[in-house]
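A single protein chain has been omitted; all remaining protein chains appear in their positions.
A, B and C label the chains in the order they appear, each numbered from 1.
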Amino acid sequence: MATNNIRYYEEQQCSVQWRSFLAAFSAEFASKGEVKDLRAFMYQLGRTMASGFNVADGSSLQALEACMNRVWAEMNWGWVELVEEADALVVAHHASPLKIAFGADALNWSPALLEGMYAQWFESLGMDKSLRLSQRDGVFEEGQLFVFDLKKQLEEPSYFTRR
Amino acid sequence: MATNNIRYYEEQQCSVQWRSFLAAFSAEFASKGEVKDLRAFMYQLGRTMASGFNVADGSSLQALEACMNRVWAEMNWGWVELVEEADALVVAHHASPLKIAFGADALNWSPALLEGMYAQWFESLGMDKSLRLSQRDGVFEEGQLFVFDLKKQLEEPSYFTRR
Amino acid sequence: MATNNIRYYEEQQCSVQWRSFLAAFSAEFASKGEVKDLRAFMYQLGRTMASGFNVADGSSLQALEACMNRVWAEMNWGWVELVEEADALVVAHHASPLKIAFGADALNWSPALLEGMYAQWFESLGMDKSLRLSQRDGVFEEGQLFVFDLKKQLEEPSYFTRR
Partner (left out) sequence: MATNNIRYYEEQQCSVQWRSFLAAFSAEFASKGEVKDLRAFMYQLGRTMASGFNVADGSSLQALEACMNRVWAEMNWGWVELVEEADALVVAHHASPLKIAFGADALNWSPALLEGMYAQWFESLGMDKSLRLSQRDGVFEEGQLFVFDLKKQLEEPSYFTRR
């Protein structure tokens, strides 16, 4: 039943006002580029979106998580957990409307929107420049969970521009 | 995680426009009467509400369920399953906004609203007069599920009018 | 055209989730009491609702108006103008969803909800006890505007408790 409830709520969550536009945008947009270009555009949109919100309290992980969750709740974009691991800060974003808005086929590029938003927020909080945020591969919990890792990108040669 | 997602969605589901009014209504209203009076009022509201919707296709259980679910989806009041059992038709209503709207304390009277709506719909479909709809005791799935049975009320003496 | 747009927006404003419930509530409720009792109940609901919001900045009329308008915008309950007149502070509430929610027939009692909210907010700000808020008679702008006056109630003998 929990699964059926999740499906019900997921469907209802995405605003009827824009659902048709977003589906059309997704179809047109996806037909025009490679996944990496689609991700780059969404990532850039995410950065632009992020600037419009005030996520400024980095006094603790809890405070930062609460700050972000106020933004997400107001937009009805789900909720985030920030978890400290040995070599990374893990950003787990749950219950976003992305799958319903852009479609299941877009799940390999639509979450770059969140990646851009989190990257922008961490930068504006003065994050160490050697850290980089990137989405973990794979679709988790049927597209209800996206995972991002914020960590040192040691393996990358400096002349290589990732995405 | 599924549980946390359910909680997130549940919270978001209830319209911000009326949440404060409904909470105040619930508090005032509950302070003024016995549970059975509160149920009777909600039941009556449910009957009145039901008349405003077109639930007319009783050609099959599936058709009826689909008909009801169109109403529920449009209102964002959850979804229903109709299940035929040996001695009853079971009406299982999932994911309604009642708990968040009227509060967890109101769960012993707020679902009478649904009872009234279903009773009205079954009657308007020409249901056998000897059948009666009544809510099964107990809070299921933390208030995300209400169960109603439509069945013969043999045990009731005819001179007794229940509620 | 402006009039037609207003009508369009007015219709759309009231949440579909609760519109049917509120109409049923209004019909049942209105059938059970006198206008003054209906007003008293709505007024009390308004007081209870008001306590749940933070309207605390009374440093200036502008600040107070802005504070109230943040609450109203978040709930999508319209907007308020506070205007200082010679013998009263005038509270003009525009674009509320009350007419659509409770019906045009309820316009003589539904605005008592707003009266209760404003009264509670002014009291919590430490308003002079000799002042009283009361709704000005009449339906303005086809139920899109309600006017309340906050002023000394000299004409009332002290032993008379109004409402």
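Operating definition for what follows: a residue touches a chain if its C-beta (ideal position, glycine included) is under 8 Å from a C-beta of that chain, and two chains touch if they have at least 3 such contacts.
What you see is a predicted model; the values in this text were computed from it and never measured.
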Where the missing chain makes contact, among the chains that are shown: A, C
Touch criterion as defined above, residue of A:Ala27, A:Ala66 or A:Ala104 at the omitted chain: A:Ala27
Selected from C:Ile6, C:Ala27 or C:Met127 as touching the chain missing from the view: C:Ile6
Options A:Ala2, A:Leu61 or A:Met75, residue touching the unrepresented chain: A:Met75
Contacts of subunit C with the absent chain, listed as residue ranges: 1-6, 8-13, 73, 76, 78-79, 94-95, 141, 144-145
Subunit A, residues in touch with the chain not shown (by the definition above): 14-18, 20-25, 27-28, 41, 44-46, 48-49, 52-53, 74-77, 97, 101, 113
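Please note the rule applied: only the chains that are shown with their structure count from here on.
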Shortest path length from subunit A to subunit C (each step joins two touching chains): 2
Centroid comparison with subunit C (C-alpha atoms), farthest chain: A
Size of the rotation, in steps of 5 degrees, that lays the CA trace of subunit B over subunit C: 180
Distance from subunit C to subunit A - Cα centre to Cα centre, in angstrom: 41
Subunit B, residues touching no fewer than two other chains: 76
